[in-house]
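One chain of protein is taken out of this complex; the other chains stay put.
We just call them A, B and C in the order they show up, numbering each chain from 1.
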Amino acid sequence: MSERFLVEAVNDALHVEMERDASVLVLGEDVGKLGGVFRATAGLQERFGANRCIDTPLAEAGILGTAVGLCMAGWRPVVEMQYDAFSYPALDQLITHVGRYHWRTRGTMTFPLTIRMPYGGGVRAPELHDDSPEAHYVHTPGVKVAIPSTPADAKGLLTAAIRDPDPVVVLEPKLHYRTAKQEVPDGEHVVPLGQARVAREGVDVTLVAYGAMVPLCERAADALAGEASCEVLDLRSLKPLDEDALLASVAKTGRAVIVQEAPRVAGFAAEIAAVLAEKAVFDLHGPVLRVTGYDVPYPYWQLEDYYMPSVERVTDAVRRVLAA
Amino acid sequence: MSERFLVEAVNDALHVEMERDASVLVLGEDVGKLGGVFRATAGLQERFGANRCIDTPLAEAGILGTAVGLCMAGWRPVVEMQYDAFSYPALDQLITHVGRYHWRTRGTMTFPLTIRMPYGGGVRAPELHDDSPEAHYVHTPGVKVAIPSTPADAKGLLTAAIRDPDPVVVLEPKLHYRTAKQEVPDGEHVVPLGQARVAREGVDVTLVAYGAMVPLCERAADALAGEASCEVLDLRSLKPLDEDALLASVAKTGRAVIVQEAPRVAGFAAEIAAVLAEKAVFDLHGPVLRVTGYDVPYPYWQLEDYYMPSVERVTDAVRRVLAA
Amino acid sequence: MSQVLPAERGLRRVIGDGASVPDGQVDGLSADDLLALYRGLVLLRTYDERSVVYHRQGRIGTYAIFWNHEAMQVGSAFALERRDWIFPSYRESAIGLLRGMPVATVLQWWRGHPAGWWNPLDWNVASICVPIGTHVPHAVGFAWGAKLRGEDRVALVMFGDGATSEGSVHEGMTFAGVTKAPVILFCNNNQWAISTPVSEQTAAPTLAEKAIGYGMPGVRVDGGDVLAVYEATREAVARARAGDGPTFIEAVTYRAAPHATADDPSLYIDEERVAEARENECVGRFARYLERAGLLSEDVAAEIKDDALARLREGIAEAEAEPPADPALVFDYAYASPPPGLADDLAELRRILGR
Partner (left out) sequence: MSQVLPAERGLRRVIGDGASVPDGQVDGLSADDLLALYRGLVLLRTYDERSVVYHRQGRIGTYAIFWNHEAMQVGSAFALERRDWIFPSYRESAIGLLRGMPVATVLQWWRGHPAGWWNPLDWNVASICVPIGTHVPHAVGFAWGAKLRGEDRVALVMFGDGATSEGSVHEGMTFAGVTKAPVILFCNNNQWAISTPVSEQTAAPTLAEKAIGYGMPGVRVDGGDVLAVYEATREAVARARAGDGPTFIEAVTYRAAPHATADDPSLYIDEERVAEARENECVGRFARYLERAGLLSEDVAAEIKDDALARLREGIAEAEAEPPADPALVFDYAYASPPPGLADDLAELRRILGR
């Protein structure tokens, strides 16, 4: 075990997996000499050489498209998108090829690529450095999505993603890159995809969250101490989704508040609500509420605290569900 | 009134609006001389000239990006994307610019552009001619989305989209381009965005649908005649969403089945289910079911009937809701 | 003003016109090679012509016709070794036939049957790419990846003139240049992207000069001349194997058939140019070359044609004999390790279908 920041845990996972498997390579903008704008890939190029940690041209569709070809040549690429919103130029490759090529070969070729990127807001950054694009990825067949909320999970989920035979998108909460610090297992550490984590036990209401919204929900649970006993469920992986854990928790509490920082309309929280509306409707003692970003462009950063789900908005929702 | 196929109604709307407003122009791949691969833009270039109905290079991001600039120069562009899946290269422009630029100018400039495209499956086409990408569009702040299910609505909603001050994506059910035929009002015809249509009244269950799923639900309602009285709600516009109509119908029937042909996970049906789980939870007599495409690549066409929601799958869901 | 990289404006030709333009020769090609090229041309031509008929008969779906594109496909593929990979677009749907892929497989693709997707590892032919130009980065990544692994493999990627406008082609070519990937960027310039002429795709007078901006040579060849195509590709392959990186080849022809079975070119095309192209179509051109060289008798030509026709007859029969695909194939292979819900979905579907 070593104490590591979340971004250091990411870096550690890359070191361990590249050491373990010579077919793993890392590519992206500024991942080499600089070690990434957040230093997530620091030290990889020195250690594994410029052929396994590769600075690419500034062209996201090209990065993801060549990664598809690298898979075909036997590599297991880990692609960095420099920021959430800068992954959009690669959506076409993702939807039309990354999610479809294994199927297209009738299962004969695998595309075990990992796309990792810092995501989310709250970091006082200029425009388009704050997006939460998970819904686009989850809605893409053939693609899995994981979002860690802790340093240990950041390492474990990324490791699972790299080893997974399918393409996996890993969104890393950049807000907590250097604020979350935790003991992280040294060496190989796998957190399997599809297993949610009960971050806090409770009986009155389930707060469903992932990524940066998990510690927020924990703070909301603290704020409600004495008033309501909140269970905080950290989904960890959005696809595969741990429906059993979700349904078990809501069966127990009878109430759910889903927290997501992406814009509300057709976001991933809606999928959770839909699962509950289908499979837990008779367990529910109140409405399923969503606390989310709004259907507006992510705002200028002086306003971002109004946009992002806050402890106040979560506690307000919990109180409304309890009062229903 | 004239009898028109759905695609003819689209064409008619374009003729009328280009005549009415000299700032409307149409651009896209093969929209000019050919009049579009589905003939939706037939006759426009002859009538309005090659400067108002423009064949572009084969470059979707370029098409949408230049359309943003055309708006800045005072035009009201109507962009055709040749097929659903070929709109993905333009998602980056859509998310990072089309949905944000009005906001970026603090409301001082408008971007009244319309993006229209044929969408959906069931047409026995090669790969990637069958997608239903609405969730990506609805999840994009600043962008509105309409999906007609009838020729008259195809004309009326497209007209509303062209006149709307915001960017609007209009998805046209290509399956019904030349199968749906109806009396369509001549001349100007507007169906305002945000008003759902009760396609069929019923009291036992609400079938919520849009686009090509509306006639399917009507057939399912027919199949259930005597057994269950189905209300079919045609949403028409996904954003703005007519929540009042949705909630009124479900308040009446107490049951909802949502039908969408896009892959299920994080699709638009989830948003509808989430609205119901929040605002109609005490009205519901049973689970909210979704009948959707699956979380798989849209299949080879010999298999597409298994993938697409069918009368059998919808009636099965209705029976399950009624039995709950 | 100093000089930029050379890119060609003139079209390379080998085959003469039987009159004022004399026939050339390609070094190293034996009589057998020349006949093998001819067999390939006839096989593809036959495949294409029969497919149009099958489409009319309702036996295959929408089909992208490649009539008069055969020389580009056969000439370039012939310059490769079997270990090299081909990345086709829909326009080269049948290029796998040149590597022995069964006719039935390709027909199944156009029949919308899952048996139409092959295992690329069996033929070193990637899956057919439908979205324009998006396979260019795949080919570049593959070639680069093979080079990084120390394997001697070249990739050939085929795309149209319209594709050169797409960002993904630009990005792929950029990567190709920078990584010196052993890849051949083969552009079939048939001068039309459906109804859009190449003059509306770019203001550059030729596509070959696009290569300059990527720091790679741009070559221009008569796309109806199988020998010129072969020779240009062979040079590019040699460059690639020597570690000198990618080459862009613009092969020029004229689309002499509809874009696809659903298209009506009369709305936009220049019928005179079509007539000219049909007159000068690539298979006949090579046949006449071989005849002039005394390498193709009527008998051999007939035997080659019969053989191709037989393969098509067998292929369509085989394709039509294939049982309808099971609903499980909707779900199979979407994931190598599927999320749990898919099995439930299949079970539900089977219950509803009663099968």
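Here is the rule we go by: a residue touches a chain if its C-beta (ideal position, glycine included) is under 8 Å from a C-beta of that chain, and two chains touch if they have at least 3 such contacts.
What you are looking at is a predicted structure, and each value in this text was computed from that prediction instead of being measured.
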Chains shown that the absent chain touches, full complex: A, B, C
Contacting the left-out chain in the complete assembly, out of B:29, B:80, B:153 or B:166: B:166
Which of C:174, C:233 or C:261 contacts the chain that the document leaves out: C:174
Given A:1, A:58 or A:225, the one touching the chain that is not displayed: A:58
Residue of B:9, B:24, B:59 or B:199 touching the missing chain in the full complex: B:59
Where the unshown chain meets subunit B, residue by residue: 25, 51, 56-57, 59, 61-62, 64-75, 89, 92-93, 96-97, 101-110, 112, 141-142, 144, 164-166, 194, 239-241, 243
Residue ranges of subunit A at the interface with the undisplayed chain: 29-30, 32-35, 37, 55-59, 61-62, 85-86, 88-89, 124-129, 294-297, 299-304, 306-307, 310, 312-313, 316
Touching residues (missing chain, whole complex) on subunit C: 1-10, 165-168, 170-171, 174, 177-178, 180, 200-206, 209-216, 245
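What we mean here is this: only the chains that are shown with their structure count from here on.
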Chain nearest the global centroid, as defined over all protein CA atoms shown: B
Per Cα centroids, the chain farthest from subunit C: A
Subunit A and subunit C, separation of their C-alpha mean positions in angstrom: 40
Multi-partner residues of subunit B (at least 2 other chains): 61, 85, 88-89, 127-128, 294-297
Where subunit C touches two or more other chains, by residue: 114, 117, 131, 167-168, 334, 339, 341
